[in-house]
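Here's the structure we're looking at; comments come further down.
What you see is the complex with one protein chain gone and the rest in place.
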Amino acid sequence: MKQSEQDIPLHTVGWTVAAMLVAALPHLAEMPLGLAGLVVAAAAWRLAAAHSGWQPPPRWLRLMLTVGAVALVVFTLGALWGRRTAATLLCVMLAAKMFEMFRLRDLRMVASVCFFLIATHFLFNERLFYLVYLAAGAMVAVTALIQIQRYEDSVLSGTTVRVPDHRRLIRQGALMVAAALPVALTLFVLFPRLAQPLWGLPEQVMDGRTGLSDSMSPGSIANLFLDDSPAFRAEFEDQPPPPQERYWRGPVLWHFDGSTWRQSQFASRQPAIPVEAASDSIRYSIQLEPHEQRWLFVLDYPVNAPPESHISLDYQLINRRPVTSLTQYEMVSTPDFLDMPGLHENLRRQALALPSERNPRTLERARELRERYPDDRDLVGAVLRWFNEEEFFYSLETTPTGRHGADEFLFDLRVGYCEHYASAFAILMRAAGVPTRVVTGYQGGDWQPNGRYLLIRQSDAHAWTEVWLEESGWTRVDPTSAVAPDRIDQGSRGAIGQSRHLLDTDWLRNLRNRYDRFQHLWNRWILGFDAERQRRLLERLGMPDTRPGAIAAVMVVALAGVIATVMLVLLGRSWRQTDPLLRAWLRLQRRLQKAGIRRASGETPLELLERAADALPDHTVELQELAELYGHARYGPQPASQVQRFIERSKAFKPGHTGEPARLTGV
Amino acid sequence: MSETAPRRSARPGQLADDLERARAAVNEVIVDKPDVVDLAFTAMLAGGHLLIEDLPGVGKTTLAQALSLAMGGNWQRIQFTSDMLPADIVGVSVFRREDETFEFRPGPVFANVVLADEINRATPRTQSALLEAMAEGQVTVDGQTHPLPRPFFVIATQNPLDLTGTYPLPDSQLDRFLLRTSIGYPSAAEERRLLVEPDRRNLLESMQPVLDPERISELVDAAAALHVADPVLDYIQALIAASRAHAAVQTGLSPRASLALIQCARAHALVRQQDFCLPDNVKQVFPALAVHRLQPLAESGMSSEEIVADILAHTPVP
Partner (left out) sequence: MAESATQGRRPDPRKAWQKLMERWLKRRAPIHPPLTLVYRQIFILPTRFGWMLGVLMGAMLIGSLNFNNNLGLLTTFIVAGLSVNSMLIAFRNLHKLSIRGGMARPVFAGQTANYQLSLQSVDQRPRPSLCLRHGKDLVGVDIDSASAASIAIPIATRWRGWHRPGRMRIETSHPMGLFRAWAWFWPDRPYLVWPQPAQQPPPLPDSGGSPGGQDQRQPIDGEDFYSLRQWREGDPLHRIAWKASQRHQDLLSREFRQEQSPELVLALEQAPARDLEARISILTAWVIQAEQQERTWTLRLGSTELGPDQGPAHRERCLRALAEL
């Protein structure tokens, strides 16, 4: 026993280290380079130790290594305690474990924690591609566990530890994982889901994930422009709205401090005035990629709020908790709605507030315009005309601006992205006394004709404004459209002339769209499978009661059935003969067994058939011929010629239970 | 077996027919014991020797005589007695006074077929002279080596119960015999026929040799070349392994025994007129081959026969 604890050979340690590395791979990619290097180095050290028979380092050194590793994580990632930090810590701890992984139980622990590490990664990314990661990780971890057990057994039995056939081993691992699927899928479909989380999720879980944020400052949306990853997908019951109507409303920003726009606590807490569904309402469903924030994206104006969410006064759809996993929701939106015919004094104040002593040129310009256009509508039109007719450019290449950002933009640079236009426009409007707010969200989307859904990418992020006008209430005004109408009609790519990066070619985009179709199905059926979908699926399958208790009962029954089936397959004829001759022979044996003739232990095939020929007088000739055929086919010098004949003849052999004379089957 | 065994389809040549005729001739004399006769031919065609152990009167000697006659060639019968000397078997060097030299006078062992009757009556020294000749295929007298004729086939008989004044072959010498078998009593019907019909031993006198040394050599070669498929080899290996693993066995079968098992299985298949070897052949020669080679553990309370039956009953046939 003691011997097994020491000097575990390379082939056993190797699989465990491999399992650790595969499971840690995506985590490594997200880690600071130094930490990732340390993890890999620790794994390499363990392999070298197994190869050269090094002893574990002394205890104090191991302790120091562990403490040092944890300290390093805290030092590198700072005090920000997010899931990313936790996952990194787990990886680093596993790496530290490499230095004390000298007993079989340590190996097993590492191999099994790999599953945990894999599951952890899905908190960050649940893309379809990572199914490959799950499969590979599970396979290698299982292989490691099998090899550990093999090694332990060979140590116990005192036989020399043989180097395993690695290809066979990994095949065994793959087979184990594949065989686990029936149970896993049954549980997946039937395990009751939580409608509400058990404990609150920390709000501060965001670790640098890109996406719209709850504030807007110059450059914050332009940063998203290069990000092709999907933000969400929308499916429509009827036709999707035309491109210029695809404004996906996200955070509505009221407060401006001179550089950054922020939300209004007041407006986002107040309940909305209900919107009625109408004949021109749009019905659609959204699959929202996790973005760690609480808002959901909708078309104007949302009629209903999905469970666990509410609609705020400024028609943001706000979820109760951050969206940390793929979320699906069904929406109805009515585009024709008069938002706030009368503006409350408090809100008007908020929608007109501007920091003092900022952007004096803009304020001056606003005064001039106000004097020329006393009517709010004329004023808006004049500004848009100004944007359109003067030398304003829509581009990503902007110059950082200083204290008077709007001034610089409007009068000096005149080059900017949607947030520059929205921000400058809003400042101008407010200075002229028109209540204005900034709305961020997404605009546009790629129509996927095959999947019949609209794919909205991060690069579709957009900002626009809403001004409050007498009689029309809050009215959407998109200053970007005045500068670059293509941005609205053809999406973000249309607005910038050149391709955004090297890989931005048509066929690649096409390929990506095609892949996204699978991703969409994946999201819809796997990731979006929540308590609600589960309930609906079971109802469609005819289950009357879909309370969690009933689902659990069904799960137990189904699981028992699946396990029984797996067991039958395992115990039954699963020892599946690949040789067709032997398969035919076993079938013949089964048929004889049904006729009451069971092969005795140690009986040769010909002895059995001879006995059968005696016992079944109706089949004597047939059985004798089968015996001769089988003898030739199995033991003869040229079996190939006889095999097929035996298979055919044995297939035809059907001993009747009644003992009815089978003259026709005679040969 | 005989009904359903694959027939040797259309193998041209006298050889097979001759063997079949020899077999038929012996079966004519030894009634109702075809399996024993087949085993005897098997031992011969596998190039080994045969030991027949049974009570007096069941026809040991008759079988041996019939075999010897059917095989043709020159044959010798040695009736072993207690005062027999090794020189009486292997021969002796004689001093010739005329030319002052020794001359070798070959003993009865110099024959193609030697019938060693009641071998246990001779002293161990005399026995071992025969056994050495059997093992080596040659005889050494006074430092001179004299090869025995080929083929060389010894059929020895021994009475297991007649112990007084005899020297039963020691266990260590038994494996010089490729096969050991017994004949057993005839069935009731057969016994009746023996009583009614004229003595079959008279048939011996009219028996004509069917084979000759040359043809036996050819048959031995043919047996050695017979096809043995992998599953049959697996079966042989499994049997040997089982004999070693058996809890009641002190020493299992040696690698030499497994080689002998293949040879016998092939020879048996040839005797049965098959083109290739079946597990059935292995199974049928196995007891005759294994029983006298296995050493049962004294404490097990199991005899070799029981162990062999146990092995056969529990070794799956592939």
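Order of writing sets the labels: A and B. Residues in every chain begin at 1.
Here is the rule we use: a residue touches a chain if its C-beta (ideal position, glycine included) is under 8 Å from a C-beta of that chain, and two chains touch if they have at least 3 such contacts.
Here the structure is a predicted model, which is why all the values come from computation and not from measurement.
Chemist: From the list B:Ala16, B:Val31 or B:Leu85, which touches the chain that is not on show?
Modeler: Spelled out, the listed residue whose C-beta touches the missing chain is B:Leu85.
Chemist: Of the residues A:Arg193, A:His310, A:Arg361 or A:Arg645, which one touches the chain left out of the display?
Modeler: From the options A:Arg193, A:His310, A:Arg361 or A:Arg645, the contact with the absent chain belongs to A:Arg193.
Chemist: Out of A:Gln172, A:Thr334 or A:Gln519, which is the one that touches the chain we can't see?
Modeler: A:Gln172
Chemist: Which parts of chain A are in contact with the chain that was left out?
Modeler: So the residues of chain A touching the unseen chain are 105, 108-109, 112-113, 115-116, 118-120, 122-123, 126, 130-131, 134, 138, 142, 145-146, 148-150, 152-154, 156-159, 172, 176-177, 179-185, 187-188, 191, 193-194, 197-199, 201, 324-326, 526-530, 563, 566-567, 570-571, 575, 601.
Chemist: Tell me which stretches of chain B touch the chain missing from the display.
Modeler: Counting over the whole complex, chain B touches the hidden chain at residues 85-88, 92-95, 105, 123, 125, 234, 237-238, 241-242, 244-248, 250, 297-300, 314-316, 318.
Here is the rule we use: only the chains that are shown with their structure count from here on.
Chemist: Quick check on the complex: what are the chain B residues that touch chain A?
Modeler: 1, 3-7, 227, 229, 231-232, 275-280, 283, 312-317
Chemist: Using the touch definition up top, name the residues of chain A that touch chain B in the complex.
Modeler: Residue list for chain A touching chain B: 600-607, 609-610, 613, 623-624, 627-628, 631-632, 634-637, 639.
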